[in-house]
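Here the complex is missing one protein chain, while the rest keep their positions.
Chains here go by letter, A, B, C, D and E, matching the order in which they are written, and residues are numbered from 1 within each.
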């Protein structure tokens, strides 16, 4: 029943999302002792024009790996 | 003033969203005794590549109706 | 599988939450043609000190019905 | 470390988002006495077909300024 | 109509929340040219046991200013 929501910059591949959903679900169900079938994962891809840290949009920063 | 946020797989029609906004607003204002004008509904369409249950992306599942 | 999240001022009774969960689930599954068992509702009770409209906290407003 | 999330109708320019991220970060760090580098801002552009107030989708309303 | 949601560690005073709601609303309405009456601010106080950065709960860190 738990819900995991991941917000991150857009650009991850389908393979990364697939692996992420599997890994986060596995860890949560293992640690919290719940059925993995009951876990929902929702990924929110955020554009660089819509994410800022330190008051500066990612779109205005030099390339970074995060 | 209440806010209702609906996350669901993308693909619903404008007519379904229109009916959904009206129905959820009506029910909430009726049950919680608040003015329907004060209710906000935000719908979040989620791609099948961004939603997983049981650790498996919807994009990787056989067709389902939900 | 859809998720409905309701944010509203704290103070609703258990009976109101019960009726709300049932009604929102019924309407969503009816309109979007999904199984009602797959619908999750999460209610977020917000304190009057944590909700503002028009830049003014609810805690600082005269009593209102919403 | 605080996270500010802004949901609004799509259509704001990059310049408005840039100014918004800077201003919200500055105000939050000033008032809450935290380092501005630790503040994250995420903007969620919502389509007019996905936002309703008073039970009516924005897409179905006459043009408004909000 | 825009919604601003602020998640931060619990412990801010009512006065800080009051000033924060006013300032964020003022900046958003100024920059995005919308009526300040239409802006909603919701603050989410998060316990130190429920917030982690770098994989470590705030409750397990030495005192910090954020």
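Note that in this section contacts are C-beta pairs under 8 Å (C-beta built on N, C-alpha and C of every residue); 3 or more make two chains touch, one makes a residue touch a chain.
Everything quoted here is computed from the prediction, not taken from an experiment.
J.: Can you list the shown chains that the hidden chain touches?
T.: A, C, D, E
J.: Since one chain has been left out of the picture, which residues of subunit A touch it in the full complex?
T.: Residues 1-9, 12, 16, 19-20, 23-24, 27-28, 31-35, 38, 51, 53, 65-66 of subunit A touch the chain absent from view.
J.: Applying the definition given at the start, please give the residues of subunit C touching the unseen chain.
T.: Subunit C touches the missing chain through residues 14, 17-18, 21-22, 25-26, 36-45.
J.: Going by the touch rule given at the top, which residues of subunit E touch the chain that is not shown?
T.: These residues of subunit E touch the chain that is not shown: 7, 46, 49-57, 59-60.
Methods note: only the chains that are shown with their structure count from here on.
J.: Please pick, from B-E, C-E or B-C, the pair whose interface repeats that of A-D, with more than half of the contact pairs identical by residue number.
T.: C-E
J.: With centres defined as the mean C-alpha position, give me the subunit A-subunit C separation in Å.
T.: Those two chain centres are 25 Å apart.
J.: Would you pick out the residues of subunit E that each touch at least 2 other chains?
T.: 1, 3, 24, 38, 40, 42
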